[in-house]
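Shown below is the structure under consideration.
Omission of a single protein chain aside, the complex is shown with its protein chains in their original locations.
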């Protein structure tokens, strides 16, 4: 089992989710984050005071999958989230020890 | 050390937190997330337009514990978060390399 | 590659970000979380009813770095986030399998 | 027929608008106090009363309350659908009769809306609607007749300038009954049920305060000295209610609160309502201040006594209304209003007793009738949503809506739309693409 | 010159203030309906109309609309910059002439603001400003002249008490044209575009309702029985609009919505606007109820027909306005207003036909002129923001602002400030440190 974490542009979430559904992903968890990276932030102006804001709104997806699915998920994700512009985001892959479904107590891949 | 991550129903947070306190857990971190899974979303209607919303509000808990505590935490969590209905959520367990307490610089389990 | 996760006091974010920029960190991801720990929460009062709130607002940083950078990042983070009072937060280090830059498909440390 | 006075008419037009504005003000006041998952359902409880109250009042309510008196108890249906309610002033009046009807209509709208604070976050919408209609016809209209429409309390000579008994005590008693009959919210008395948006509540309180000038000073039915004094004492009592409440907080817990200031203001407004046209400025200081403190002490009672009056209708409107009605019997003076009477302080034991009778009668009638109505509805169609609906929030469960979508992503998709025609030729082809 | 009546003047002063308040009310009504990234740009569309509309009206608009008639089509520029518009009442009037000007100014502000709902979330701010100025001068002012300023529709005898044609149909047709010419928002008809803050929309609707008493009852230009009946039917129709809409929802989808109640109220307000001073209470029940249901059915049309009228200006103001103008031709009666006429129901076939002519002429003129103006602006300076600006939201892209910063950390740094002087001696040394 692996955890695939993707930091993407918020407006791409729908496309990504649909693409992942398309390859059989049945569960994932999403959250709102702020990113700092190569993509530059923006300026806000309030009563003549200009503030530089470095953070860019991003959406984080977390998907636990069986090892065999990893590369397919990564490819699908990459394709669906890409615009080709700076700030498209990252995919990170982490090891997982175990997973449990609270409702049934199932463990491992069955729990996903 | 392991990281235990649980995705639960938001209204269960109080129960879960109390149960974990009960077994001696002294620290954890909580965040709001949106889940996509077997539990179906809902429909919203604005001026006659029906929108299907797939995401369900969930609460994520992250708890770092010594290896010896893992199974007890998982059991306690499972019990406290369970309603028996679809969407009760998941528990994921990840390896951890190290932990540091910022205030003191303590490392490893002492930092928790 | 390692993932360094830090739970810090929200008002320290600016200092920490600047300190990390100073040592060459070019990317990180931030989110709002609620912490439960030794730092006590607060009391809120609405129409004479006193509620005890255990959670404290915290900011979570996630930074993926090459193995060689870990200790420098940890030190910089510790220094910048420290106030010396309870609740300064934690740094957690996790193993990472891989990273991909969505825009280019680059992998590993190049993707950061 | 009376002779129309344009100044009086101008004041009553705007007063009526001000009282109308109070109901959405109440919607926001209440809406800010509930959890965010119930904000719309709570707002709806007040907002749609503007619909329900209007049609009930136009059809039968006004006639029942202000139609020719039957046995001191009720009007009749001779003005069904506003039959005969004209644009000219009635005898002895200086404003169009239909304007008086409209002014009273706004009272008939906000009074039941006040009750809804008691059952927020758990009541079925259909049951709510039925309850409101029944309560307006069976409880509000008769009591309004008793006090203002020529009924027995009016004949008795008890004083209620702008609705201490008719509006506040009446609504608060119904609220108590409703809280008991419908039962507690899941988690009540244990979990924190924080107000989700206090600035919204403050805004609501501000609109209430603003609108209440129409409510109380408008009850003079003219733009004269009486309206002015009613205006002034209303303002003073409100200010003192806010100060009283936060001072009590400061003493009890060390921290004055913003919600306390807003709640105290409402307590002051409620308490001065029956007294407004009968007392002077110094009396209004006392009335507001006492109401602010007593209501603060009263809102905690629900936890002790175990009923879940979600938004403290009983503590604020019940206690405030009773305090006001009693103190009217203390501070009223014919020096302010010759048509009034002297209270205890000016030797008027009489008035004091009459006030107690009016209070007692309103409490008794409202309690019994509200109980019967609610039990009947409960038996026929139930009062509460299911536990799951309650957990998910009434906004989604009952109205398929979300109060806020403040986050960065929405991720829903259009599935279906309602439209007058289902097969119309598309001229979408003529529209420009998403970007030029 | 006329004789000033203080009561009439008092009513018109507050009515004018009430109509002014409607425009920020509309800003909130619309602002709550868009996505949070566009809340400020949407609010700005209405709010800054208070600036644009005022200067255009003061300079030329009032004169064009109410100046001496030219061929029944338009006024002249003899009152440029309010020349000769005085503090005394005009002949036959009881209020200061300049107050009448101000009352009309508020109409000239809110009417173009209504249009903005059609192109929310994608229009360039500069193009918006140019469009508004041109539209006010070339469309609003002439049509206002036709109907109220002594022009051909007034001479014809069609009835429009407070602006069914001039304001609502006129704005809605321009809205339709704008939606078509500017094109759809990215994702329209597929993605969910949830209202981001419905309590804000409800507040906006409440302010509209409140202010509309000035709009309609103020159109009596006096504090009299006519103002009172206009007030009453306005309120009743609004209430019935809300009920009609949610009842239709209940039947179609099972769930009445809060937004439906607010939208239905606005539909009722729109529909009663032309009828307000000509019909009685029972007619207003029908007008409001019918408008509520028909507007509900109409808002879905945009998905079928493929134009993106973002906030349903066409469905609510267009359909509501037409329903109201037609029903004025049905329910109007000289029993309410001798200066009016009898509608179909009272045998007045005449009036009914005149109403249709007025509606048709307004639709035709507004459509053609709005189309020409928008096409011209599109050709010269473009109408839309870039796709990236649309994705990032107009608040940041066009105004460098964020509507909300509710989160726990901000993390921005001050870079630069604008100030009258760039080299002033600092007396910062005298200020205390951050904590004592």
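Order as written gives the chain letters A, B, C, D and E; numbering starts at 1 within each chain.
Quick note on the criterion: a residue touches a chain if its C-beta (ideal position, glycine included) is under 8 Å from a C-beta of that chain, and two chains touch if they have at least 3 such contacts.
Worth saying up front: this structure is predicted, and the values here are computed from it rather than measured.
Shown as candidates are D:172, D:223 or D:420; the residue that touches the absent chain is D:223.
Interface note: of E:197, E:257 or E:392, the residue touching the hidden chain in the full complex is E:197. Annotation for chain A: contacts to the undisplayed chain at residues 44-53.
Taking the whole complex into account, chain C touches the unshown chain at residues 11, 14, 34, 41-46, 48-55. The set of chain D residues touching the chain not shown comprises 5-8, 10-11, 14, 18, 35-36, 179-186, 189-199, 202-203, 205-206, 209-210, 213-214, 217, 222-229, 231-232, 235-236, 238-240, 242-243, 246, 252-253, 255-259, 261-262, 265, 281-282, 285, 294, 296-301, 303-308, 336, 378, 382-384, 386-387, 390, 404, 406.
In this text, only the chains that are shown with their structure count from here on.
Farthest from chain A in terms of Cα centroid separation is D. For the pair chain A and chain E, the distance between C-alpha centroids works out to 43 Å.
Shown for chain E are the residues in touch with two or more other chains, namely 191-192, 194-195, 252-253, 255, 257, 259, 296-297, 299-300, 303, 411, 413.
Those residues of chain C in touch with two or more other chains are numbered 17, 30-32, 94-95.
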